[in-house]
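All protein chains but one are shown at their positions in the complex.
Let's turn to chain A:
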Amino acid sequence: MSTAARRRLMRDFKRMQTDPPAGVSASPIADNVMTWNAVIIGPADTPFEDGTFRLVMHFEEAYPNKPPGVKFISQMFHPNVYGTGELCLDILQNRWSPTYDVAAILTSIQSLLNDPNTSSPANVEASNLYKDNRREYTKRVRETVEKSWED
């Protein structure tokens, strides 16, 4: 059944194909346009550099009036990512706007990687290390980067 949400998702997919932002990629899974797999490459000149971080996104029929559910399935070490992979990102919650699309969401997450918000941490350990011991933080992040290559 063609609904506004599905049409919009097909368009998001087309835009990811014809005009993808650098370092991110996403496509719906084979039998369901409402569930997507996505990849974010860690941005250059950050501890996350060259990591291949996998995510899943789930859209509701109310998309784009409701934000999708997004979570990492690669192991992450980041102040704003929970152990379950769920993200604490304002634009996926109270700052969502229906003008955002898949490309906008993924580029936002990509820039979140190097720009964490330590004022409301989802991972307290990562947040504390980020603030107090950047060397150790970088080391822990590099571990997840190397792990992301093996997945």
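The working rule: contacts are C-beta pairs under 8 Å (C-beta built on N, C-alpha and C of every residue); 3 or more make two chains touch, one makes a residue touch a chain; residues count from 1.
By our rule, contacts and distances are computed from a predicted model.
Participant: One chain isn't displayed here; going by UniProt, is it "Postreplication repair E3 ubiquitin-protein ligase RAD18", "Geranylgeranyl transferase type-2 subunit alpha", "ABC transporter domain-containing protein" or "RNA polymerase B"?
Facilitator: Matching the unshown chain against "Postreplication repair E3 ubiquitin-protein ligase RAD18", "Geranylgeranyl transferase type-2 subunit alpha", "ABC transporter domain-containing protein" or "RNA polymerase B" yields "Postreplication repair E3 ubiquitin-protein ligase RAD18".
Participant: Of A:80, A:123 or A:144, which residue touches the hidden chain?
Facilitator: A:80
Participant: Given the full complex, what residues of chain A touch the hidden partner chain?
Facilitator: Considering the whole complex, chain A reaches the absent chain at 1, 3-5, 7-8, 10-15, 17-30, 34-35, 37-41, 44-47, 52, 54, 56, 58, 61-62, 64-66, 69, 71-74, 80, 84-85, 88-91, 94-95, 97-101, 103-104, 107-108, 111-112, 114-115, 117, 119-120, 134-135, 138, 151.
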